[in-house]
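As you look at this complex, bear in mind that one protein chain is not there, while each of the others sits in place.
Labels run A and B following the written order; every chain starts at residue 1.
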Amino acid sequence: MELSYYVKQRANEKDVGDAMVDLVAKLYPICRSITGDGVRQTLKIISQHYPVLVHEVPSGTKVFDWVVPPEWNITDAYFKGPSGERIVDFADHNLHVLNYSVPVNRKMSLAELKPHLHTLPDHPDWVPYRTSYYQEDWGFCLSHNKYMGLPDGEYEIYIDSSLKPGNLTYGEIFLKGQTENEILISTHVCHPSLCNDNLAGISLATYLSSIISKSPHKYSYRVLFIPGTIGSITWLALNEHRLPAIKHGLVAACVGDSGHLTYKKSRRATADIDRAVQLAFRDAEVEYEIEDFFPYGYDERQYCSPGINLPMGCLMRTPHGQYEEYHTSADNLDFVKAEALLDSLETYLSVFYILENNVTYLNMNPKCEPQLGSRGLYSHMGGNPDSGEQQMAMLWVLNFSDGNHSLVDISEMSGIRFDFIKIVGDMLVKHGLLQIVN
Amino acid sequence: MELSYYVKQRANEKDVGDAMVDLVAKLYPICRSITGDGVRQTLKIISQHYPVLVHEVPSGTKVFDWVVPPEWNITDAYFKGPSGERIVDFADHNLHVLNYSVPVNRKMSLAELKPHLHTLPDHPDWVPYRTSYYQEDWGFCLSHNKYMGLPDGEYEIYIDSSLKPGNLTYGEIFLKGQTENEILISTHVCHPSLCNDNLAGISLATYLSSIISKSPHKYSYRVLFIPGTIGSITWLALNEHRLPAIKHGLVAACVGDSGHLTYKKSRRATADIDRAVQLAFRDAEVEYEIEDFFPYGYDERQYCSPGINLPMGCLMRTPHGQYEEYHTSADNLDFVKAEALLDSLETYLSVFYILENNVTYLNMNPKCEPQLGSRGLYSHMGGNPDSGEQQMAMLWVLNFSDGNHSLVDISEMSGIRFDFIKIVGDMLVKHGLLQIVN
Partner (left out) sequence: MELSYYVKQRANEKDVGDAMVDLVAKLYPICRSITGDGVRQTLKIISQHYPVLVHEVPSGTKVFDWVVPPEWNITDAYFKGPSGERIVDFADHNLHVLNYSVPVNRKMSLAELKPHLHTLPDHPDWVPYRTSYYQEDWGFCLSHNKYMGLPDGEYEIYIDSSLKPGNLTYGEIFLKGQTENEILISTHVCHPSLCNDNLAGISLATYLSSIISKSPHKYSYRVLFIPGTIGSITWLALNEHRLPAIKHGLVAACVGDSGHLTYKKSRRATADIDRAVQLAFRDAEVEYEIEDFFPYGYDERQYCSPGINLPMGCLMRTPHGQYEEYHTSADNLDFVKAEALLDSLETYLSVFYILENNVTYLNMNPKCEPQLGSRGLYSHMGGNPDSGEQQMAMLWVLNFSDGNHSLVDISEMSGIRFDFIKIVGDMLVKHGLLQIVN
């Protein structure tokens, strides 16, 4: 399996980065939330790229300490000012409504309305994104400039939403591999018109699924399209029996902005996934950032809770809350870039390439070096101080293939690219100099 | 127990720092040594603040490899020059006599006298502090300026001291806590008129005792006022059966100068006391220094000898020998400061606060996060990137309360102040989300 090279070949057929942006654009207008038809529409569009199994979990289902909430849907929302025109209208931008607002149809003064209005004084042109999932409330989000210009007088408030027993909807793609061991990819689908957070993650998970499905792979891959927090809690509560099979995992979020790559380690800190991502970054020879685990952020909060503790990190670009556009109307189609999405996709594939190929070999001639020259693996001309990259890689793999060092270990120790180490390992296996331990 | 806050409240009633200086001043004129009436007078004055149990250990008592020496007392000492006037007089300053000098009453030439005179050529105005406890000798300490001006001629030497079977005297305060587990505080009482070393330590140990006695506390506190070296050896030899109960300890010395705080680690290097002091320093957001253990300094030499190896460090300000006034007449009342003494006292209390409250909790909902919002512990309004300090602290405590991490661990990992972690832990216990493991 040559996952890491696949996308570049494919890029010759079609510009994958542009295609990823197209999918983001298609999903952008939909008003998603943690439940409701927005998620269903989203999964339907994803299914046009790769078939998604859609799960519906009834409201009221107990999931660990939580309960699946009532389903929320919305058709219209606005408020009119004293002169009767619609000042803020859900039809213009779905961020205008406090997500999960209960239905309202009332008149009130500006003073009564104000506590229900949310703005960003530091970015007076932007509309913030706010939610109130677990406490009944209603509200509007608008630009601070518009807010400052609101005239006194009577306002008419109208929110045509429904909040009633229904389902929590999530999607799942399962790509059966040669073994039962799984790699889990989780991405949240609950945010409305916000591009980097997280239509970018959705697009990446969709294209990953499609690409992986076309290559042979040792691991089985499970890709979850879930609402944040309640979605991962729901999946974990209903799938506890699956957890032992999950060997590695990544939460995909904020993968489309033009910042550099960032990896937030799993709670275990030194799991294979943590090491594989760091090697992939190192070998890509790009700028990157590594963060220690902390119990905040995306769904790694749940996957890395103490009673679950999966080896899952979060592979993103600029992290959660570290860019100003985060959770505002400025996280729009201009904010995500085709080359960033493609680079994120390739990085995910590189990480999976490392995990797929991280075997431990045993040197069959452990006493002194085997004679590489007689096997055509070593320059017959001696004396030259430059031993050549390939000979050096062979010596590293042979010396540390003692049953205790994996190829990841050897790549880390030697500083030699993982893919080169892997190629050299294959060559030595072919010559009977190595055997696989596990 | 809120030990760390106690002193600040108390500071409203009376200036504790000034009171600590007052006690130093009261003890300053007394001529102490490793035995004798000076120690007894000192313990009597301490007892006016908090009752001290006075122990007398007879000369000749075998204590490990050592023997309690004869008791030394002194009433007068001087030498007169050729013109008959007293040139150096014990009545002026008790440092003038070599501590433990045997009695002398002789006439001699300057040349004969000189080998018995001790000065500090680099600080010609200061009088050094010198002792000869374990080999019979006599001598005088004086300023180098005075020494240089000594005229030739006949000198009359007079030392009215006694060195005979008696006792080694030490004081002990025991503050019974809710458990048998002990925290040991040891401070040396053998130095004559030297303020930072160690009337400051004596004053601190006295005020600590008084404050701790007024608060409930889990640990029992044992405070020792002992002569250096022979005192700790004596106590350890006679109290070996007590050592298993000692869970943490500090040697208090040099705590009154205006330098920054310094902590010398225990021989174990990573004991709870070592970590608690470092957290207290970090949380105080002050400049400080950490030293690795080395087998020299104060009584940690004995407490951390290989066959004793107690988890005891030395919490001081400027260390032993690192200030020029050390062991000279310049370590006087001007050298110790009320604010430094108070800061040292508060630091000791902060350390004890951490040790008293360093429990390990178990998260009762370890699978995914518990729903904090429904318990009123989490803002119901979502989307805001700032989660708030308290929510963050709760997430840290919940995530790492897996039975393997104490609150000290969590405070270290998260970088969040220990006292805040503790408050948040209490809150989570109250809501049934945590239980104490130990």
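By definition in this document, a residue touches a chain if its C-beta (ideal position, glycine included) is under 8 Å from a C-beta of that chain, and two chains touch if they have at least 3 such contacts.
What you are looking at is a predicted structure, and each value in this text was computed from that prediction instead of being measured.
The residue from A:74, A:87, A:120 or A:398 that touches the chain not shown here is A:398. Even with one chain removed from view, chain B keeps its contact list with that chain: residues 63-66, 99, 128-135, 137, 229, 232-233, 236-237, 240, 267, 294-296, 301-302, 304-308, 320-321, 326-327. Across the interface with the omitted chain, chain A contributes residues 363, 365-371, 373-374, 380-387, 392, 395-396, 398-402, 414.
Rule of thumb we're sticking to: only the chains that are shown with their structure count from here on.
Centre-to-centre separation between chain A and chain B, using Cα means, comes to 55 Å.
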